[in-house]
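A protein chain is absent from this complex, but the other protein chains hold their places.
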Amino acid sequence: MLPKIGVLNISDRASAGVYEDTPGQACVALLREWLSTGFDLDYKVIPDEQAVIAAELKRMADDAGCCLVVTTGGTGPAPRDVTPEATISVCDKLLPGFGELMRTTSLKYVATAILSRQTAGVRGKTLIVNLPGRPKAVRENFEAVFPAIPYCLDLIGGPRLETNEAVMKAFRPKA
Amino acid sequence: MLPKIGVLNISDRASAGVYEDTPGQACVALLREWLSTGFDLDYKVIPDEQAVIAAELKRMADDAGCCLVVTTGGTGPAPRDVTPEATISVCDKLLPGFGELMRTTSLKYVATAILSRQTAGVRGKTLIVNLPGRPKAVRENFEAVFPAIPYCLDLIGGPRLETNEAVMKAFRPKA
Partner (left out) sequence: MLPKIGVLNISDRASAGVYEDTPGQACVALLREWLSTGFDLDYKVIPDEQAVIAAELKRMADDAGCCLVVTTGGTGPAPRDVTPEATISVCDKLLPGFGELMRTTSLKYVATAILSRQTAGVRGKTLIVNLPGRPKAVRENFEAVFPAIPYCLDLIGGPRLETNEAVMKAFRPKA
């Protein structure tokens, strides 16, 4: 059985079909580029509703058994941006270092990086990571934190993920 | 009607008239220097009492209709330093990137920057930002985060603020 990875795109307009879900597609393309381990994809587009996001995160973690769930969108300061709140509400443990590193990374490009409220956390054996909603920022941010993700899954009892070392090196500290 | 900006100075000694309120005045001087958009000022000096601070933040946001409220002081580890707690208690959303960037900025000057507990957040259509209490640190910190503030107000439904580009450039990402 292949490991399962969830990509959850959170956008009122994409879920209503007004926009194409480009950040979610960018995310999937990166996973396919970086991971040499095969995986099954659980892909969904939903609106910016905190209860809907929380329910979907729980489903992907608990029912679908995703080892990793990556969200895109809903991390800004606007009234409809509630992805971090939904994430925090379903996690057993928070990992503030993900948000810190993503903001530091984005600050090299845009002064408004500090408006991003992205976080990450663990629910059971699932790592949940918030990414931004702009496709260009998705790559910058995901690239910054991805090297730590395979080892995190090792630690929380997830499957062993291997990467295509030419394009993405996972970091596993020596015992 | 001009946009309204609140400057809330939190200091037992300044509110008792023992000290002059220099950080608050530094703050106002910077706003006048950086903003080309005119604004009305709501200026107050209050003691380090969590309930008083929270009530004043609510008044400035809800009753006075300030689009931006900047606090000075009360962000350290001492028993009377409760500005972050008061801020967190009245915000709908927290913006951890503000505190992170201010601490990183101050770390270039003082190793004790990590003792600063400054945060920022959104209450309704009001952005609340904590600044430190030392006038020199007020400038360093405010200068670091200010470029992101006008766009944040755009996102939360506030007025459009323009800056004097020669001294302060606001950053607005291209759509």
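The chains carry the letters A and B, assigned in the order they are written, with residues numbered from 1 in each.
Following the convention adopted for this analysis, contacts are C-beta pairs under 8 Å (C-beta built on N, C-alpha and C of every residue); 3 or more make two chains touch, one makes a residue touch a chain.
From a predicted model like this one, the values you see are computed outputs, not experimental measurements.
Peer 1: In the complete complex, the non-displayed chain touches which residues of subunit A?
Peer 2: Touching the missing chain: residues 93-98, 100-101, 104, 122, 127, 145, 147-148, 151-152, 155-157, 171-173.
Peer 1: Which subunit B residues touch the hidden chain?
Peer 2: These residues touch the chain not displayed: 76-79, 81, 85, 96, 99-100, 103-104, 107, 110-117, 134.
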